[in-house]
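Of the protein chains in this complex, one is absent; all others appear in place.
So, subunit A:
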Amino acid sequence: MSTISVRNVTKKYGAVTAIPDLSLEVTKGEFIVLVGPSGCGKSTLLRMLAGLESITEGEVAIDGEVVNNMMPRQRNIAMVFQSYALYPHMTVAGNMGFSLKLDGADKAEVAERVNEVAKILALDSLLDRKPAQLSGGQRQRVAMGRSIVRDPSVFLFDEPLSNLDAKLRVQMRAEIKSLHNRLGTTIVYVTHDQIEAMTMADRIVVMNAGTIEQVGAPLDLYDQPANRFVAEFLGSPSMNLIDGTISDSGTVVLGSGLELPLGASLRAGAEVTLGIRPEYISLSDTGGMKVRCMVSVIEPTGPATILVVEMGDEKVTIEVTGRVAHRVGDFIDIWMAKEHCHLFDTSSGIRLDQ
């Protein structure tokens, strides 16, 4: 278990700045997930931690020791790659024991450790196979096994589940989480899948354009997003965001002219964006703000139904438990839970109701 400190790190590729001045502290044994859209710099940051990418400015320290100029092998880290990156000419056992062999461990020691880890990952019957003879899930487990065998101080995962099908992804997600519970090793995990981030992380780091938008526990980020980007990025279906203006009486007037009693403390005329998650809009009277709208899409998912309704010119997504009797084109009343509405500054995106 190790701590990781990223201090004012900048990464430039020629004239392009991929990461401008980023700082982050990871505590011992923490499972931290870097999440963000493609090209936001999360994998670059992970590769800088691994030593696979040089650091233009700033410092990265593992357990207090600055590792900027250390080779990957000197950092005592292990990394699981998106493409598995298994050695195709070696067997599963060869792949898993490769790092120990390089460390000069004797054959018996390597075999013992490989068998031990293979049992944990249910790979013990596949040790003599080559990677080409394995399924995607098995390959992923071998990649993880290769990392675990070394007993590193930090695990780095670079979108390890993105090549797997949906069912296997859920299974592997649980396996990685239980592995973390068992080993307690510090994990830095990169993904663009916010469900993975929400379900696995102790803390989530939401990144955008090379900067950190917000860091915090998954549900804190979900319930109290610092800005519009985080609000929109976390959650599926994502948060409804509707532009409006604060009226003289302190209500929010939406583009369609609809007036909602929110934002009393804000300056009249301020341009705001109203945000509310689909599950906080109800089809029955739950005491929120009542709005009349028309159903335009119905998506039953089994346990829940997702409806898209037209509220003036705006489309709003609603998620309700179970099934609904409405049909496309029906006019219905919806109730928006006032306590779950957020207001964001339209130009800066910052949440105003903090």
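The rule we apply is simple: a residue touches a chain if its C-beta (ideal position, glycine included) is under 8 Å from a C-beta of that chain, and two chains touch if they have at least 3 such contacts; residues count from 1.
Simple rule for what comes next: contacts and distances are computed from a predicted model.
The complex appears with one chain absent; UniProt names that chain "sn-glycerol-3-phosphate transport system permease protein UgpE" among the candidates "ATP synthase subunit b", "sn-glycerol-3-phosphate transport system permease protein UgpE", "Succinyl-CoA--3-ketoacid-CoA transferase" or "Phenylacetate-CoA oxygenase subunit PaaC". Among A:Ser99, A:Gln140, A:Ser153 or A:Gln214, only A:Ser99 touches the chain left out of the display. Contact residues of subunit A toward the unshown chain are 50-52, 71-73, 77-79, 81-83, 85-89, 98-99, 102-103, 146, 150.
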